[in-house]
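Omission of a single protein chain aside, the complex is shown with its protein chains in their original locations.
The letters A, B and C name the chains in turn, as written, and every chain counts its residues from 1.
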């Protein structure tokens, strides 16, 4: 159920609705919008009776939300959400560009990458300090040392830092350094972590699990949002199919589907998606043409020496060329970078 | 093995190579190119010794083809193939646009659709006269009556006709009416049909099977080409995955992969791919941005009354709007319509 | 709609119902059963009114069939279908065992295999004379010469012959030699072929397509049955998934699902399913334990020299051992071999 307030509803009227919801033993979720406030209701077992609300002062309407995901749904909020990351928008009319190495490996590597992607037009620096690796014997990331290097790179370039958090234990530490917390594909349904993310005030980049349906993905986002953290963006990074020529199957069908179902920003990761350096630009272009709000791209000064994912990382000149192409596509769909 | 002739090799020199291949008990496949001729060799069990060829007059080089698909491979022919469909190119710099109803249903329906898609800029009319349907109790197409209507629409509009052939028996009849023969996804590995298609001189649009790997798809094309019919285009129309919100998962990753592996034109079918009218334009845009050589789109004057696939067919005004969008994307990637 | 006759209904009463159905412009399908006749009705657009039938003499009931597949459904025929293959049952209480080489390669190879599988207890000999191969350059089968060898092996051993038919053109020839016609996975939705199979009087073994849902598979069987050929058995041979350690993913879940949805016999093909010789017996045992009516297994006198599928073929001693194991499992689920 969603209670939609009138554009000119007063704070007192809003609070009266919130109180009424609580009085019924349900949970109110006030959702700020550009023009008016809406209040989502969760915690009900069956249908909620709209009548007690529609007759209240300041209330425009009370609507049933038909989807199992509620607060992330377009039904609840028609306009696109834009996340303000310390002054840099994530989502919104301009295409969000995040770029940088798969793993933070060294001061030199990271700063070189950061300056390069900044020069090419990115406003977010990606880089992993904690790395989920299939094998316990592979490089697991530099840990806090990596986070410090990311903070240094931010200081030097002004780029906002996107980095992965793998568990609740390291969440406070990672949140201290990061501007955006990335949740990896393998943690998409780590509900303990998702619940914790709902209690903090940092933007989240939630990657799609390799076998997650779009609905399950939105439900995972709902875990975070229903706890109070509305700053969630979704990142399509490829699903698992029978095809073996590509690392994953980047599912661009998800982009228009998501844009119609949810108000959250949608980012595309062509690097993990197709997993082959030569074809990353084509998939980045296609992602923007499909309507994505941004891209996240792996860039490494020397991909052949990368400690992880070298085969899908672009060199700085390749990234510059990709940016040129994406800029043209963005213009063609009425957006900018 | 591929024997590459010098640009100025004479016809006699070419024939001498062909004879030498035959003398070794192997099969020669002369492949015409813009600048020079290459001659593919198949029928060998192990590696072919290059030496007898490299020393022949007019021969530039003799190369091993590393892929299991040979004649359709970029290794064998570096430049893009363009199929000449009675003066209209399929493939090449301009984006090929095919559009029309899923099924031919009536004279009025087809002519209305044909005029509409022609007006919007399509140069090929699609429409099924023989329909492969999951249920034996569903509408199976108008048969020859449908083919006659397609021919009539061609006469009235000048559009080239693309229509499906389902079996060897009806091949002569369908080939009589059609300009391009479409092979449906479920027939992609109907090898008896593929072999027969190799013996005729009509362009083929070979759809990807819903569970076919890219390699298997190229091998299917190789069946046709190895029998002598080089006029094959590939059509990505979605693969089967676990996602149920879309009809199929249109695999745009296949587009850049194919463009690097084969010289055949690559067409994208957003209608069957995502299967939802509202999202067809996004996927058409994305396909062209990913590097496809063309699109094939379902258009019906009254989708809500269509005998098949109404939920994924565009209305003529929606198609016009899609063409506008695709034209802009085509320009952004250096192509035209 | 299904009209169920009383156990003692006369032929005249049955024919009256058939006539009434025709008079309504619909198609009657009399379905013989052990105790009574039922008459399926197809060709209707909406629901058929039961009333005109329930009041007719000899009619017990008129039921709506809720599944999209009608004549193959358990709703229409409760008891298991058993196909009589010249005196040998396919389906029914005893486990049907089909075995033999992937391809017929030579007189010696085939006879050696035939005698071996006969000795071990198989009653059907499998062997391909026409082989659908991914590559046009691979061995395509011996053709009619292979069929003649199969007939010879039948004569020598008394085994019934199961062999693949790939197209309508060769159907009369293959039907002349074979006792059971196998339709390969890649032809499961070759509707032109399925329709033709509905017009002949030979048992059909319909393999599941690698991306076919159970429902689509039953609809494919319905194509054959709705044309009048009720002698159809289904063969699970593995679906395509992301797992690469096995050739396919043998989907044994399909076995109990099918046994509840359809009266047709269900055969399991562990050889193509898992595709690894060492593990074929485990999957054969599991198939029978899951409730399959039979198995089809690849056996080759010298798998390491096989022209196709050697890595999944058992040697005769391995097959003998598999039969010993399967016999024990069959006993454990109340069946015999």
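A few remarks follow.
Note that a residue touches a chain if its C-beta (ideal position, glycine included) is under 8 Å from a C-beta of that chain, and two chains touch if they have at least 3 such contacts.
It should be emphasised that the depicted structure is a prediction, and the values quoted were computed from it without experimental measurement.
Across the entire complex, the residue among C:44, C:106, C:170 or C:241 in touch with the chain not shown is C:241. From the options A:80, A:216 or A:320, the residue with contact to the chain not on display is A:216.
The chain not displayed touches chain C at residues 211, 213-215, 239, 241-246, 249-257, 260, 273-274, 276, 278-279, 282-283, 285-291, 325, 328-329, 331-333. Annotation for chain B: contacts to the undisplayed chain at residues 240-242, 244.
Contact residues of chain A toward the unshown chain are 42-43, 68, 70, 132-137, 166-170, 186-187, 189-193, 195, 209-211, 216, 219, 222-223, 226-227, 240.
FYI, only the chains that are shown with their structure count from here on.
Averaged C-alpha coordinates give centres for chain A and chain C that are 50 Å from one another. Among the residues of chain C, those in touch with two or more other chains are 240.
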